[in-house]
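Please see the structure below; I have some questions.
One protein chain is absent from this view; the other protein chains keep their places.
Letters A, B and C name the chains as they come in the text, with residue numbers starting at 1 for each one.
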Amino acid sequence: MLDAVGARNIDDLFSHIPAEYRLKGDLHGPRQMGEAEIVDYFKGFAGDMSAGYSIMLGAGSYYHYRPVVIDSLISRGEFFTAYTPYQAEISQGTLQAIFEFQTMICELTGMEVANASLYDGSTGIAEAVMMAIRITGRSSTVIARSVHPEYREVLRTYAQHQGMPIAETAFLETGRVDLKALDAAITDETACVVIQSPNFFGTIEDVAAVADIAHKKGALLIVSIAEALSLGIVKPPVEADIVTMEAQSFGVPLGYGGPYVGVLATREKFVRQMPGRLVGQTTDRQGKRGFVLTLSTREQHIRREKATSNICTNQGLVALMATIYMCIYGREGLKELAKQNLSKAAYAVGEFKKSAKILFDGAPRFNEFVVQTPGAAKQINDKLLDQKIIGGLPLNRYYPELGNSAVWCCTELVAKAQIDAAAQAVGK
Amino acid sequence: MLDAVGARNIDDLFSHIPAEYRLKGDLHGPRQMGEAEIVDYFKGFAGDMSAGYSIMLGAGSYYHYRPVVIDSLISRGEFFTAYTPYQAEISQGTLQAIFEFQTMICELTGMEVANASLYDGSTGIAEAVMMAIRITGRSSTVIARSVHPEYREVLRTYAQHQGMPIAETAFLETGRVDLKALDAAITDETACVVIQSPNFFGTIEDVAAVADIAHKKGALLIVSIAEALSLGIVKPPVEADIVTMEAQSFGVPLGYGGPYVGVLATREKFVRQMPGRLVGQTTDRQGKRGFVLTLSTREQHIRREKATSNICTNQGLVALMATIYMCIYGREGLKELAKQNLSKAAYAVGEFKKSAKILFDGAPRFNEFVVQTPGAAKQINDKLLDQKIIGGLPLNRYYPELGNSAVWCCTELVAKAQIDAAAQAVGK
Amino acid sequence: MSDVNKNIKKVTRHVSQNEGLIFERSSAGKRGYRLPPLDVPEVDAGKVLGAAVRENLGEMPEVSEFEIIRHFTRLSTWNYAIDLGMYPLGSCTMKYNARVNETVVRLDGLANAHPYLPEKMAQGALRVMHELSQALIEITGMDAITLQPAAGAHGEMTGIMLVRAYFEAQGKQRKKILIPDSAHGTNPATAAICGYEVENLRSNAKGMVDINALAEQMNEDVAALMLTNPNTLGVFEEDIHKIADLMHNKGGLLYMDGANMNALVGKARPGDFGVDVMHLNLHKTFSTPHGGGGPGSGPVAIKKHLEPFLPTPVITAKDGRLAFDYDRPKSIGRVKAFYGNFGMHVRALAYILANGPDGLRQTTEDAVLTANYVRKKLEDVYDLPFKSPSMHEVVLSHRLQAQNGVKTGDIAKRLIDYGFHPYTTAFPLIVADHGAIMIEPTESEPKEELDLFIDAMRSIAAEAGSNPEIILNAPHTARVERMDEVTANRKPILRWKPAADAGKP
Partner (left out) sequence: MSDVNKNIKKVTRHVSQNEGLIFERSSAGKRGYRLPPLDVPEVDAGKVLGAAVRENLGEMPEVSEFEIIRHFTRLSTWNYAIDLGMYPLGSCTMKYNARVNETVVRLDGLANAHPYLPEKMAQGALRVMHELSQALIEITGMDAITLQPAAGAHGEMTGIMLVRAYFEAQGKQRKKILIPDSAHGTNPATAAICGYEVENLRSNAKGMVDINALAEQMNEDVAALMLTNPNTLGVFEEDIHKIADLMHNKGGLLYMDGANMNALVGKARPGDFGVDVMHLNLHKTFSTPHGGGGPGSGPVAIKKHLEPFLPTPVITAKDGRLAFDYDRPKSIGRVKAFYGNFGMHVRALAYILANGPDGLRQTTEDAVLTANYVRKKLEDVYDLPFKSPSMHEVVLSHRLQAQNGVKTGDIAKRLIDYGFHPYTTAFPLIVADHGAIMIEPTESEPKEELDLFIDAMRSIAAEAGSNPEIILNAPHTARVERMDEVTANRKPILRWKPAADAGKP
């Protein structure tokens, strides 16, 4: 090809880069490895991790069983080596799958429209807040302290340069939002109230009550869901104006925190203020049903600085994992599975109570609960490692006022034996 | 559907089975398991195996690195959930791949035609012998004792009821066939001579010399190859009339002995006497190139009791693995890889010599060699297990005359450190 | 064209990538591999191997890894497969191949287990084989089993050799094997390989064994009857009891070809109705993938009196640990190196566990139901040569369509246009004029897919009257049309040659 382009050597093609910027030598770094070496190299890393441990950590990342068909399907090159479906005629597979995803998210959340995905649950809140600000024309936000601490951090980061004041409201003994405090915190500059349910402590909020208070003052309600599986057995937040959810629980590996998949769902009337991609049904020239990316005038590649968001590449393949997962469990399975989680956590709470204090015991919860212990949570966890158990997340960094406490999680993958062992340990 | 077929209940459809033969209760056996349980169940079995050990066993099953693209390609449903390509118009993928397989096998073995596969290397010999008998009209076989003992057993099993006398000939100090003895053993009733190269001891036979002797007496020469990778660096047995090969080395997992893939290759003039399926190139009505199963008049579904073999389902998907493997390494890679094996074994022989006796040291070998030790091979192997090394195959069961000896193998996956450790151990 | 396809609901045409032979992509210097550096001194191959050294690998391809991915991905898209739609090949039991089976078989400990591992290191693999053996013995109602055979035909051979060994041991070998005219080609081929004469047994009007014929033909020269039950018409041999007695009374044995076990699992057991020896096809009844032509697995289950003759080795349990027993003086010997297609054993066991006893019965019931549903919906437009009740498959014939010159093979090709893989054509041979249309839906097919198939078959039946040409020239929608098989047979081109005109598609 060099001759064809009329170059004497490859460096001719780089000659327009000012000489002083052209690299002379090789980059520094490990030499080229053979495939077998690469596999061994990563096996080395994977080796000193927690494979084979039972995981009683949740807090925004949930260890559920992943049916094997998910990976066999998403591993098809037609899915994972395709780009964003800009060219509808040769992207119907991805487009129809996203349309099915949007539909299932609506069904589960009780909303009317859902987008094709956002980065994750944390950035989802930030996008939802910006959306609420566009809709209401108001600028400030009230967020519950029981929302995932890292989600709140992300919101603060996004908000800091945009003149979006953020107030936090407290939680009660029950773990739920302090409604009085909330009511007091809302001003007529409040664009939205943000809560999470089940919240960071595993407590299920009284969404309807919060909605009343917010709506009375003309603010929108944004409900964040970190444990998507809860929707199998917990009433959807139909009173919310915007629901933003982390769908990792739906067949996405823990993967040390990512990639996961955020979703944003809302009411039809707000659709043109939504961030992210949307797939719509239409017909081709022959009247045959098909699907396309639509309402893209909201997006950055058309609207540039006036776009509803700067998001471009999102979480396509992860949304596909979630879609497949939702199909596998479906109408009955999600309920049955959620019920198993509910039962595991309920059993665990009963056992842990025998030797430690369960906080926020006054309101219903899904598969997480907060345990306060005599000793420091970290020491308890260290001890449990010998039994190949990863204990709950210590809360001292986020909620010093809760003392020696940790938020534990019991999914269907935590066996009774491990629950019993952990319950033993926390007392000591 | 029950109504549609006019049955009151499902048992109506089984009513023509005599009542006394209809099962009343459930079958006995484990209850239905959930997918997660099934995975754990087999992890339990897989757990107490040799994962992570370095394997210095060969003897007809070779531990080579399997490039990951093999599984990602054969896992496409279009390949692994298709049947034998009877319907050419919707099976061109499988058919073209087999045609490529046949071509590559011919290139590697130096033969003119190759079939689409046989069960494995052991049954391949039996099929080749029956083919030789059909061709020559003679009935007896002379087989070298240096052919894989289990291959010889299989031949005996096939031969016993067909009036196919089998004589075995001895090997020399060098590990090679005793040509004089061979010459003496061949009668004018001898249909074929069967040798293996590299043979069971790893020794490369003098194929040309054997061929001369066989051909002088009007017998055909069948060469069996158990370590297909040897063809990357060892001269192909072009003097043979039939080559039968176990292609497991080409990307097929050890898998505790199967499924593997046998091949049979021969001269064009014998094609109509070949067993197994053949894919041929042709054109469709528009003159477009395509591929079909051909010469099927040889096969059982047409010829019934007069067929060249009873084989029907063979090793399609495993042949595809081998095809992909041969494409990955190709012209240069197979040579380079074979050379690494050659070097590993040569190094190992050097090290083992320091503390034990290497048998059959007089002739060239590929990646296997026989070590005679003061102590029993089994004890040495037991000791090596502590170092996570699986030692060579003890030969006492097959060749008592060789005393405390074992056949060892060093593929590219055996590291120098393990070779050194094993070399140490055999002395003790 | 478009009007040729106006009745087709199931498929649409779409772009499909062309792709030449891998050799046509090859060029010097491309590579799809990368080896780690050698950690021992590199030898001079010439020195080590002398005259035996190989200089070059001829026409072996040189391509990049990416080209390999593209090449085989493109090829794959030219195939039809169960994953794409119904695959009603009669006698082949094309059911869903569960993905969990593919997962467990690839577990490091199982996939990378060397067959000569010390037994104490191989307990996991032995357990798999042991558990599967127990399950299959329970399902068949037999007394013992060998997992060694690599496929159905291999199982047949093993089974018939057991028969031979049985008579050898009695010191009086017999000459013949009786085989019904409806039998699969592997049956006679197998009998011949085992040194028996094949005697044909004709079926009666119901498509079943003719008891009187059997009574006449059965005598002390006959070693065994190779029976498929349900037979290849999908019909259960209702006289099975008499058949077994006739054989046994004359000292003969009853061999059963278990290819059609998908009609019996959990509902009836061959061991209960007099079978002495039988094979199973794990790649049919037990869902191990067909893989475009294998690998299969053909375990042979037997009654006590044949046990001494089983191939070696046999798995035995001594003090809690499993081991191989090689010391079996009466054994027929090995039929294969190592222990059989172990990977298929793992998958079949996973299938059995995923179903459980009730699931296995349900599976059989559904398989029989779908076949009868298809029969019911087609018997008015296609001839049903044998009216006996169908089990897991139904055999129709092209008699009515043949009046317009349309044969079973033509209807099969037209089915391709309608988006289906054809049924099995022209087998069994007892259907007149080689006109068999042999349909096996399996339990896996949902009603929606069955209805589309029925619709397609009925639509083709109509075309046979209105426009036979469409059928005779089918398929019209595939990337290639009918192939010239005659030339392929007359002047076989069995390998690519650099000289040869590539004639790229």
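For this structure, a couple of remarks:
Assume contacts are C-beta pairs under 8 Å (C-beta built on N, C-alpha and C of every residue); 3 or more make two chains touch, one makes a residue touch a chain.
Source: prediction; values computed, not measured.
The chain not shown here is in contact, across the full complex, with A, B, C.
Among A:Glu150, A:Asp183 or A:Asp361, the one in contact with the hidden chain is A:Glu150.
Although one chain is not displayed, chain B still touches it through residues 32-37, 68-69, 72, 77, 90. Touching the omitted chain from chain C are residues 1, 9-18, 25, 30, 34, 64-67, 69-70, 73-74, 77-78, 80, 83-85, 96, 98-99, 354, 416-417, 419, 444, 446, 448, 477-479, 505.
The definition used in the following text is that only the chains that are shown with their structure count from here on.
If you average the Cα atoms of chain B and of chain C, the two centres end up 21 Å apart. Taking each chain's centre as the mean of its C-alpha atoms, chain A lies 50 Å from chain B.
Those residues of chain C in touch with two or more other chains are numbered 33, 35-36, 69, 73, 100, 102-103. Shared contact sites, meaning residues of chain A that touch two or more other chains, fall at 35-36, 68, 72.
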